[in-house]
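Only one protein chain is missing from this complex, and each of the others stays in its spot.
After this line comes chain A, so read on.
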Amino acid sequence: MSTPALELTALHLGYVVRGELRTVVRDLSLALAPGEIGCLLGASGCGKSTVLRAVAGFEPVRGGTIRVQGECLVSPGKSIPPERRRIGLMFQDYALFPHLDVSANVAFGLRDLAKEQRRQRVARMLELVGLPTSGSAYPHELSGGQQQRIALARALAPSPRLLLLDEPFSNLDAGTREHLAGEVRALLRETGTTALMVTHDQGEAFAMADSVGVMVDGRIRQWDRAEVLYRRPADRAVAAFVGRGSVLPAAALKLDGDGFVLLRPEQVVVDPSGPIPATVVMSRFVGPGHVCRLRLDGGELVDADLPAGPVPGPDARIAFRLADAGPVRLP
């Protein structure tokens, strides 16, 4: 295997309170192949942004190593300052410089280039993000989506070895977000940029990333492709965070064995001759179908997505079976 573009080994992060270290991230390891887009997914406070800041150089590292393209940036007793890491950053608030116009913003990291080369590079980057004529505008004159693209152009202009994205789309409305996520992904592919992003939004993570790590309490619980995370979550925490679903004792669904299973809402198929009886607690029409909540006879609550059509009202008795790809057993 070629050298990873980014390699974190046994990373420990935390802050010091009265001489004592409070660990925020413990023993975190991951590797991204060149050109790969990775994502850390987790609730706020799980430590994902701390990892990003540490890679960029804005967070003291308490243990472990950070390597980029084989070069060691951080190891015990050594830390290369942020300005020499050649790592691009994109923020939730874009952080465009309000006193500079778009061209000057994009040119900000290109101080080493000659003037003409710099001009060409800026023009090329603006073209790449689809805003070739915006050079003389000021950030406040642009829409949120446009500012986002300029921030991307600025981060990519010096050809960073790695791009870090911190909740990059969370300030945009849902429509723009989806559209832009696809565009940014295509752009990173085109430029062959390796990227690590963090988000709490599963849709954002799935739309952008090749592989996603679910973080809980400062640890990566599972690092996999999106589909695998959804179909085969490694534990209850991952199951609870990725997608909707209900975690139940296997016995409640009349399955063999002990332990718990994860039942996704689309795995519930209403069938009068199905083996599992339930009571409808509530149902709500959401367009393509209905979102229902059912109560099993043992008292467990189950979410179910039912296709359009007549849906029994509250307190109605129904029965269902499980779809072919059955529930996942959880450890």
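Things worth noting here:
One rule holds in what follows: a residue touches a chain if its C-beta (ideal position, glycine included) is under 8 Å from a C-beta of that chain, and two chains touch if they have at least 3 such contacts; residues count from 1.
Here is the rule we use: contacts and distances are computed from a predicted model.
Considering only "Iron(III) transport system permease protein", "Response regulator receiver domain-containing protein", "Phosphoribosylformylglycinamidine synthase subunit PurQ" or "Tripartite tricarboxylate transporter TctB family protein", the record for the omitted chain gives "Iron(III) transport system permease protein", by its UniProt protein name. If you put the hidden chain back, the residue from A:56, A:122, A:180 or A:276 that touches it is A:56. Within chain A, the residues in touch with the undisplayed chain are 12, 14-16, 19-24, 26, 53, 56-60, 62-63, 77, 81-89, 91-93, 95, 97-99, 108-109, 111-112, 151, 154-155, 158, 160, 164.
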